[in-house]
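Starting off with a structure, shown below.
Every protein chain except one is present and positioned as in the full complex.
Right, chain A next:
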């Protein structure tokens, strides 16, 4: 089944090494959180999985396929959808066009329409705003559109980068409720979050990163009860 496995992955930005020997596994249908402070390399792990960053060493397998040699634009058609940090919507396209871009790789307009209805059911707010330019919406609406665009790709694994960033607590609650709903349909999720509390409450397992390395891993509750994690990341 669709298992993601990174083993001993290292990656660079130019000459600067960003990731050191990353070992990470996501089982099908699992929610895995990656926590850590700013600049720890969490985003780079996601960018490596989706092909925007090439690993220099190590192996990167999904569903028995070698992702490290897959073009970045082909990754999505293997069932991995990435909601990047800062949403990265196509700002001068309408909400509906953004959603349809999520289905671009399938090149099947009829399927696209079916999925569009599903996304509008999940996010009724997006249905109201379908003709609005994506760049003019509020942060919460943009996050919903970004997740909606990813769902349009029919992923089996969803990469979410800082979905709570810049959102009001009320909106965060809605977004995370949706994330659990999506997961309950069998979609695996890699959740990168600065808010460790939120991440550990949502995930089953978690990885803690520092300076480009994974320094701790375990079940979410283990990390929640870890003294070092509590002190440094949960402020307890």
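Note that a residue touches a chain if its C-beta (ideal position, glycine included) is under 8 Å from a C-beta of that chain, and two chains touch if they have at least 3 such contacts; residues count from 1.
We take it that contacts and distances are computed from a predicted model.
Enquirer: According to its UniProt record, what is the protein name of the omitted chain, chosen from "NADH-quinone oxidoreductase subunit H", "Solute:sodium symporter small subunit", "Dehydrogenase, beta subunit family protein" or "Branched-chain amino acid ABC transporter permease"?
Expert: Of "NADH-quinone oxidoreductase subunit H", "Solute:sodium symporter small subunit", "Dehydrogenase, beta subunit family protein" or "Branched-chain amino acid ABC transporter permease", the absent chain's UniProt record names it "Branched-chain amino acid ABC transporter permease".
Enquirer: Of the listed residues A:32, A:45, A:100 or A:229, which contacts the missing chain in the full complex?
Expert: Final answer for the missing-chain contact: A:100.
Enquirer: Which residues does chain A use to touch the chain missing from this display?
Expert: Touching the chain left out of view, chain A contributes residues 14, 50-52, 71-77, 81-82, 84, 88-93, 97, 100-102, 104-105, 107, 149, 153.
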